[in-house]
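One structure, as structure tokens, below. Some questions next.
What you see is the complex with one protein chain gone and the rest in place.
Chain lettering (A and B) follows the sequence in which the chains are written, and residue indices restart at 1 in each chain.
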Amino acid sequence: METLHTLLGPLSFGQGGWGDDLLKGAFLTLQLALCAMTAGLVLGLLLAGAKLSSSRLLRWPASGYTLFVRGVPEFLILLIVFFGSDRLLNWTATSLGLEAGYEVPKFLAAVIGLSLIFAAYACEIFRGAYLAVPTGQIEAGAAIGLTRRQVFLRIRFPQLWRFAIPGLGNLWMVVLKDTSLAAVIALNELLRIAKLGGETEIRPLLFFTAAGVIYLIMTSVSDIGRASLEARARRGVAEV
Amino acid sequence: MYQEFKYLISDSVCAGLSPLSGDLFGKACPRFIDGFLVTIELLVLACGIGFFLAIGLTLARMSGRRPLAWPATALVYVFRGTPLLVQLWIIYFGFGSLGEDILGPILWSFFKNPWLVGLLVLTLNTSAYVSEIFRGGLANVDRGQLEAALSIGMPWLRAMRRIMLPQAIRIAWPAYGNELVLMMKGSALISTITVLDLMGQTRTVFARNFDLTTYLYAAILYLVLAGLITAFVNTIERRMQLSAGR
Partner (left out) sequence: MKKSTITAGLMALALGTAAQAEDVLRIATEGAYPPFNNVTADGELVGFDVEIAKALCAEMKRECEIVAQDWDGIIPGLVNDKYDAIVASMSITEERQQAIDFTDPYYSNYLSVVAASDTEITQDTLKDASIGAQRSTIGSQWAEDTYGSRADIRLYDTNPAAFSDLKAGRVDTVVVDFLPGAAWVGENDGFGFVGDRIDIEDKIGIGIRKGEADLAAALNAALAAIRANGTYEAISVEYFGVDIF
């Protein structure tokens, strides 16, 4: 028992222990992932709309954007957003004649950075899901006299989620894991707390392993949730 | 020798680019290209070794023998379920902190070297993801073929290797190509364990000039790399289609 205490003591809860801090970090990680995912989905939907539109003016920038994001490391994008967002904000402020001195909080910078990344992936998922709706159904809709708008709202859009859910479930796992990159811009999420704890207590192996276990628990729970969501999405659809 | 050869390459590339490149890129050019070569080197090795390791892992997982299947399944599960950055830090800062006294001279000579630790983690990480991709590919190959091969007396391992896996890899190839690009993007994280890959060199340059265009130059180099990988994947894909059509 005593050896166990010396072994795991630094991870205890309360005074002098890091257990509660690690959990707080994990909570911030979840918040970050949820915010980034939500913003990423909205942006991704807009991007998919632009990519599927008939206007080149919308299509080309959207394609260029997804190409860029999918070819450049997440880490690099996060650093560009982190160092660039303040500069952009203050430049805008001064050009509008306002006084400079605004800062983008690290959490917000991390959400912006991560959601800009995931938007590109979500865009591809939505686009694939949109195109996955069988053309027969679209033609059938047109045949019974539905307008293009009605076809979109009544036939395509409701089915979009069904086709997109496996991809989006995957994306959520990626988002959850990629929040760890925010540790490098000194946001106190799970991994950064583990780093601080490991350096202070001089037990890096213990702390990083603890962080790893917490990530594993979060991804495992997500995986179960994803499986049941996928099962729901398939409900009432005949297996091919 | 090899190191000097790499330096020679980046010096010649930079000399060639010098009439075109701007002031900032010109000054930092050898650093960028040195880092670019380190990134390529690590990727080629990690993805090369990882490919075969992934095949081994897939076979072990599907072998039906617990002493083989369980460790392989656990390894894939852990490496897919945790962030790459955490894996890197557990192994470099975590295990590395144990020092020579605990790890012994042989293990220590390995853990001492950040480049080798980076290569190890990238290899294990990619093999876990690729193994899952191959498993997905195998699920789409008609199982009857395996049964047919077994029924004519072909050993299971050979049946998998000669009949099932080649088809699975062909089916999974586009997904494998995606994973290669993801691995390239993930490799930037080894800069956090003191390896001077493209990202490490970029951060060092930025730390001195605070010029955001430094990051844009790095982004362009990474995009070039992504383009090269995509071209490679497409070439192989075309060849596989050709040989499949024969």
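In this section, a contact is a pair of C-beta atoms (placed from the backbone, for glycine too) under 8 Å apart; a residue touches a chain by one contact, two chains touch by 3 or more.
Source: prediction; values computed, not measured.
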| item | value |
| --- | --- |
| Which residue of B:1, B:152, B:207 or B:242 touches the chain not shown here | B:207 |
| Candidate in contact with the missing chain, chosen from B:81, B:96, B:118 or B:137 | B:96 |
| Contacts of chain B with the absent chain, listed as residue ranges | 7, 30-31, 34, 93, 96-100, 108, 111-112, 114, 192, 194, 196, 200-201, 203-204, 207-210 |
| Interface residues of chain A (partner: the chain not displayed) | 18, 21, 24, 28, 82-83, 86-87, 89-90, 99-108, 184-188, 193, 196-197, 199-200, 202, 204 |
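Keep in mind that, in the parts below, only the chains that are shown with their structure count from here on.
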| item | value |
| --- | --- |
| Where chain A and chain B are represented by their mean Cα positions, the distance between them in whole Å | 23 |
| Residues of chain B that touch chain A when the two form their complex | 78, 80-87, 89-90, 93-95, 97-98, 181, 184-189, 191-192, 199, 202-203, 206, 212, 215-216, 218-219, 222-223, 225-227 |
| Touching residues (chain side chain A, partner chain B) in the complex | 67-68, 70-76, 79-80, 83-84, 87, 177-181, 183-184, 191, 195, 198, 202, 204-209, 211-212, 215-216, 219-220, 223 |
